[in-house]
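Note that this complex is displayed minus one protein chain, with the remaining chains in position.
== chain A ==
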Amino acid sequence: MKEIELLIRLHDLDLLLKELGSPERRKSFQSIGFKIKDPTKKLAQAREKLARKIPKPLLARYERIRQRYERALAPVIGGICYGCFIRLPSEMSTRRDEVQSCPNCGRIIYWLE
């Protein structure tokens, strides 16, 4: 699996943990009619397993950006980084499979067309 794909999987898992991790947030889903168990233990294990597949320096970079911004990854749509809304140099789009950062905001970017 490519590193960028692993990071997207990790980010989606972090979104799930964030959304259902706290009893208050979970309550809004439970009030609609869903029965949800506390995900902390189960998802933390899945997260650890996934994180082990990511090279340590890259994982550290992800965690560092996450501390600064709520989202460490930002999509690129129509050549624009949707983290900071700056147009990216077009040559970056030729290296889509690599892990690249937005030169303006520093978020890790992925192409979403």
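Operating definition for what follows: a residue touches a chain if its C-beta (ideal position, glycine included) is under 8 Å from a C-beta of that chain, and two chains touch if they have at least 3 such contacts; residues count from 1.
Methods note: contacts and distances are computed from a predicted model.
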{"item": "From \"PTS EIIA type-2 domain-containing protein\", \"(Fe-S)-binding protein\", \"Phosphotransferase family protein\" or \"Xylose transport system permease protein XylH\", the hidden chain's UniProt protein name", "value": "\"PTS EIIA type-2 domain-containing protein\""}
{"item": "Footprint left on chain A by the chain that the document does not show", "value": "5, 8-9, 11-13, 15-16, 19-20, 28-29, 32-37, 39, 42-43, 46, 71, 73, 75, 77, 82, 110, 112"}
